[in-house]
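Scroll down for the structure; my scribbles are underneath it.
With one protein chain removed, the remaining protein chains of the complex are shown where they sit.
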Amino acid sequence: MAETSQEQAIGTIEQPTPYENEEAQAGFLKVSAPMMGLTWLTFGILAFVLYKIAWKPVLSALDNREKQISAALDEAEKTREAYAEIEQQRQKLIDEADAKAREIVEQARKAAIESAQIIEAKARDEAGIMLANAEREITTAHAAALADLRRESADLAISLSRKILADQIDEPRSRDIVKRILEKV
Amino acid sequence: MTGTVAAIGAGLVAIGAALGIGKLAAASVEGIARQPEAAAKIQGAMIITAALIEGVALFAAVVCLLEVLK
Partner (left out) sequence: MAAASTTAERTQAVKDYVFSHVSNSDHWALPFFDVHLPGWLTLHGLMLIVAALILIALFGLAFRRNDRVPRGLAGALEAIVKFVRDNISIANLGEEDGRRMAPLFCSLFFFVLTLNLMGIVPLFATATGNLGVTTALALVTLGVMIGGAIYKNGLIGFAKAFVPAGIPIPVLIILAPIEFMGMFIKTFALTIRLFANMLAGHIVIFVLLGLVVIFGGIALPSVVLAIGIDLLEVLIAPLQAYIFTLLSAMFIAQIHHPEH
């Protein structure tokens, strides 16, 4: 009924009649069945079309992206862990190599000290031997020299005394005297 | 005359809604002041509740309108 009255009022739109206004005023608190039907129809079609062109692709894209993001995060976490492991291994290798090198150096040092000690001991021994030899030689030479000196002095004494005694005594007597002297010496 | 009564009704509704929204706002601001990190959540809840109170007020306003236009 609102429609008929409004249709009548079409001609006088510029200046609405009181009648038309009353209809309009009553109208906006009324629930009209065609309006509801139209709303359902429009909403139904809209929901269907939007489901096809928007919600389905958008929501699935959102889901996919969420999955991808969480997958990527997992991947990153895994990579990080793997990297950490590699890093650890690398560190271990470095530590091992370091320890080995230190060991080698230590061994070399020990060997050097040992050989030095050996060489020193050897040198000391040789020196000792040489010293002993020298001492022995000196002793020998000393003894020889003493013997020499004794014989020389004896000879000298003999020849001297012979010369002296030649004038004073004969040979047998002088020999006795010498003999006595020698025994004293 | 009905228009006048309806206007008084609308005024009463306005008082009620104002009281409601005032209490709501006071509590929300206090909440935000206490926990500034929860401001976003409190604001969201505040807006929703404010809209609900507003809905009641408007519901009454429509009833008043109905009276005016009778």
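Think of it as A and B in the order they're written, each chain with its own count starting at 1.
The definition used in the following text is that a contact is a pair of C-beta atoms (placed from the backbone, for glycine too) under 8 Å apart; a residue touches a chain by one contact, two chains touch by 3 or more.
Since the structure is predicted, the reported quantities are computational estimates derived from the model, not experimental observations.
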item	value
Selected from B:I8, B:A26 or B:I47 as touching the chain missing from the view	B:I47
Option from B:I8, B:A27 or B:V62 whose C-beta touches the chain left out	B:V62
Interface with the undisplayed chain - residues on chain B	47-48, 51-52, 54-55, 58-59, 61-62, 69
Hidden partner chain, residues of chain A it touches	2-3, 6-7, 10, 13, 15-16, 18, 20-21, 24-25, 27-40, 42-43, 45-47, 49-51, 53-59, 61-63, 65
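One rule holds in what follows: only the chains that are shown with their structure count from here on.
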item	value
Residue ranges of chain A in contact with chain B within the complex	25-26, 29
Residues of chain B that touch chain A when the two form their complex	62, 65-66, 69
